[in-house]
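One structure, pasted below without further comment.
What follows is an incomplete set of chains from the complex, kept in their original frame.
Chain naming follows the written order as A, B and C, and within any one chain the residues start at number 1.
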Amino acid sequence: MLRFMKKRSLKIGLPPGEAVYVGEACPWAPQLRIIDFDADNLEECETIEASDIVPYKEKSTVTWIDISGIHRVEAIKKLSDIFKWHALVVEDVVNTDHHCKMEEYDDYIFLVLKMIRFDESAKQIGKEQISVIFGSNYVVTFREKKDEFWAPIMNRLRSSRGRIRRMGADYLAYAIFDLIVDYYFDVLEKVGFEIEDLEDELIREPQKITMNHIHSINKELLLFRKTVWPLREVAGRLAEGEHDLIQEMTLPFMRDLHDHVIQVIDTGEAFREVISNLLNLYISQISNRMNEVMKVLTIFAAIFIPLTFMAGIYGMNFDVMPELHAPYGYPILLGAMLTVACGMLYFFRRRNWF
Amino acid sequence: MLRFMKKRSLKIGLPPGEAVYVGEACPWAPQLRIIDFDADNLEECETIEASDIVPYKEKSTVTWIDISGIHRVEAIKKLSDIFKWHALVVEDVVNTDHHCKMEEYDDYIFLVLKMIRFDESAKQIGKEQISVIFGSNYVVTFREKKDEFWAPIMNRLRSSRGRIRRMGADYLAYAIFDLIVDYYFDVLEKVGFEIEDLEDELIREPQKITMNHIHSINKELLLFRKTVWPLREVAGRLAEGEHDLIQEMTLPFMRDLHDHVIQVIDTGEAFREVISNLLNLYISQISNRMNEVMKVLTIFAAIFIPLTFMAGIYGMNFDVMPELHAPYGYPILLGAMLTVACGMLYFFRRRNWF
Amino acid sequence: MLRFMKKRSLKIGLPPGEAVYVGEACPWAPQLRIIDFDADNLEECETIEASDIVPYKEKSTVTWIDISGIHRVEAIKKLSDIFKWHALVVEDVVNTDHHCKMEEYDDYIFLVLKMIRFDESAKQIGKEQISVIFGSNYVVTFREKKDEFWAPIMNRLRSSRGRIRRMGADYLAYAIFDLIVDYYFDVLEKVGFEIEDLEDELIREPQKITMNHIHSINKELLLFRKTVWPLREVAGRLAEGEHDLIQEMTLPFMRDLHDHVIQVIDTGEAFREVISNLLNLYISQISNRMNEVMKVLTIFAAIFIPLTFMAGIYGMNFDVMPELHAPYGYPILLGAMLTVACGMLYFFRRRNWF
């Protein structure tokens, strides 16, 4: 079942800035992967010690620190001390129930993003919070899980020819955001296929569809929308590029990103309207089927009830019923019954009932 | 039954600024709790005399005056005279039917907030108006009831290490607002569970759900929304921090609060959409069940009405009915009846009626 | 029947500024009540001559001229000449079909307000247009009817202690507006009770409710909304206080008024949503009741139609029907019938049909 909230009641009355991890407990230790690069060189290492990143702090090269696993709050706090982030930043990084947002500080920008992926095994949409903090020469990303999610960007970094090696930390942050938005398109595409299948079935074999199916897609879209909507503002503010950290050179890319986000949102809204149309289609089909059922009943009843009555008449035991003794009484009655039945059929036929 | 308004008709034509308490009558005397603190010292006392607070007025330490019970209007007026508040402030404090709002005066800010708590015993949402007035060195809070609602903040104040002791009155006001917003999350969480239970039932045992259940959650959400919506503007204006009373240092916290309020509102809206989807699900299930009922009826009628007619034919008393005297007339008729019945069943089967 | 428009077709092509009274014809002469006051003195008189107010025009005291009855257009024109109002002002005063609006001129402000009262005798909402024009030292109010509507304000004026005697014409205009808004709360309260009664009935005795009841409340709310909506802008512009006529001192009161108007509008909107929920509740109850009716029919039909068929079989007159001559044929058949009936009941029971 898709959830719209995580358990927060634990937090009532805690001082703000008190970082509390609200996700599932994880047994593994969070990992730091450090990639330090400029146009010419690239250095890459993995560690579990936050203090290992100190030497990179003052270098003019761009350093990408990717943290997988945010369930050890102390490690993140140590990092925060090194980079001198605001106390609320750490709180928001570990509180995975946050919506997307952007906080601008003097020398760094803090982004809370939501990654949405279609989990093939569970056949449902999976969410993950990805926090990005970038300053003039570093980008720090926080993920809940550890897998090869960043591979496309890492590969582009490792190749010495890519534009990504020549641009600054803001472009790397853009590339990270863009990768996440690409996944939105992927999810939309899959939901789009689901909707088309549903529509197909609804038109060809309406009786097989259950309302539950429509409802579940609707819920997915609602969750999708709730996640994506706040992105519009985040991307919009990045595209305006008022913060000094975003260079002139990166701006067209940020505007392109903004465009993509708007397209994602618009497509999601269009899907919601399609679903709403399908719901109308479904409901009208239920009514139509009811009409069909009623017609079958009415045709049967209207034909056989009068006939049964006629048979009932001549089943009576009155002493004086001259028809019973007429030699052709029986075939005449059968003929009359046939006439009535045909008359009924003609009546319903003319009313287009079948 | 949830109410959307309190009785106000008593107030027609009264001069504005005329404070009239519109809540329930309370037998107990309102209580004042005074907490005076700076980073080093904390002084705490309880009283029922408004004049006891005069000595704290000029001290540079932050003084928190918490009033439980607003049904004695004179005591509040006395307080108002001491702090020189506008006449309308007192009116708004005791008029518990107000929506959330923020009034900025030169040397103090007046907030009307609504606390929402899920009352476990009454199994429904309870509302309480909390008014907060803060100046440069004091915070005054007004509550309708008396209980340990403020305990989390009090405890943080009593501990000498907390950030709250080192920041000013504006931060205390923020902490108070934040506590109230935490309760919104708590209520949303509970409503969220209710909705999930409802959805579960609706999918597994649709016949047990009554529309009344959906309706009551819907009403709760409507009330919730009516309460929370005006908070968006209040929190937004605090986050802009244009008033001198809100220090630069407190601003990131106010912005965080604004974020939380928006998240509360968005989640509430998402819940409303889920409920609206569930309503569609419910209505389509009623129609589907009607379809089922009709199909059962039609199948029975369409099978047995023709058979009864056939039996009726041979119950007639015509003198000349040769079939009646045929030695195998009876078994042949029974066979014909079986054929008709099977034909009907096959017809309905092919139409996927059962 | 509530009306949304008054007859206007008479006015096609008339020159603008041509004052035409569009209300009902009234036999009585319009009355002027003049109240002239400052903090120390209060003078009060009644007249039917517009020219009587000339002496008050140049006095520094505040003069309130209340006109009851706007069906004698010439009297209003004479007044207009004395105060030098724009020709359109008179047109708008007598055209009672106008929506609420505010027109700012250099030395006076013109307000068109709508008073809404629950007419106890007619059991419906009654509307009346109240026009207010205020300058630096006068307030002129126009009403359609004559009754003691202004009594609360008059009484406050007559008492020498009230704030209203010490403030200027703008505060008096505020008090007038505030009284009208108080009546909105009153109407909302009554509509709120109606809605709660309806909800109660709908849950306890659904079959008694007619859709017409829901429809009539809905229409009341629609009319209420159409009337109140434009007030938001009027109150908002007063609260901004950009016109010189609104003194600094009066501003907090104007802001309070604006707050009240917003609360009125929000409550009205919430009521509309409640009604829309009740409509859903009602419609689902109709469907549920239909389901109940259908189930009763189906249970009866499904039980008795097969039994009747069985009885029909043994009512046939075939020569050779061995069962008829079996000594226990009759009780065995009765037993079989009972079995079928119980089987049916069990089937419907398991499907939770009763």
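Please note the rule applied: contacts are C-beta pairs under 8 Å (C-beta built on N, C-alpha and C of every residue); 3 or more make two chains touch, one makes a residue touch a chain.
Since this is a predicted model, take the numbers as computed values, not measurements.
The complete homomeric complex described by this structure file contains 5 copies, of which 3 appear in the displayed model.
The rule we apply is simple: only the chains that are shown with their structure count from here on.
Chain closest to the overall centre, judged by the mean of its C-alpha atoms against the mean of all protein C-alpha atoms: B. Rounded to a multiple of 5, the Cα-based rotation taking subunit A onto subunit C is 145 degrees. Comparing the residue numbers each copy contributes, subunit B and subunit C share less than half of them at their mutual interface. With centres defined as mean CA coordinates, subunit C is found 26 Å away from subunit B. Shown for subunit C are the residues that touch two or more other chains, namely 315. For subunit A in complex with subunit B, the residues that touch the partner chain are 1, 3-5, 7-9, 11-17, 86-88, 91-92, 98-99, 101, 103, 207, 211-212, 215, 218-219, 222, 226, 229-230, 279, 282-283, 286-287, 289-290, 293-294, 296-297, 300-301, 304-305, 307-308, 311-312, 314-317, 321, 323-325, 327-330, 333. Of all residues in subunit B, those touching subunit A in their complex are 151-153, 156, 162-164, 174-175, 178-179, 182-183, 185-186, 188-189, 192, 196, 199-200, 203, 252-253, 255-256, 259, 262-263, 266-267, 270-271, 273-274, 277-278, 280-281, 283-285, 287-288, 290-291, 294-295, 297-298, 301-302, 305-306, 308-309, 312-313, 315-321, 352-353.
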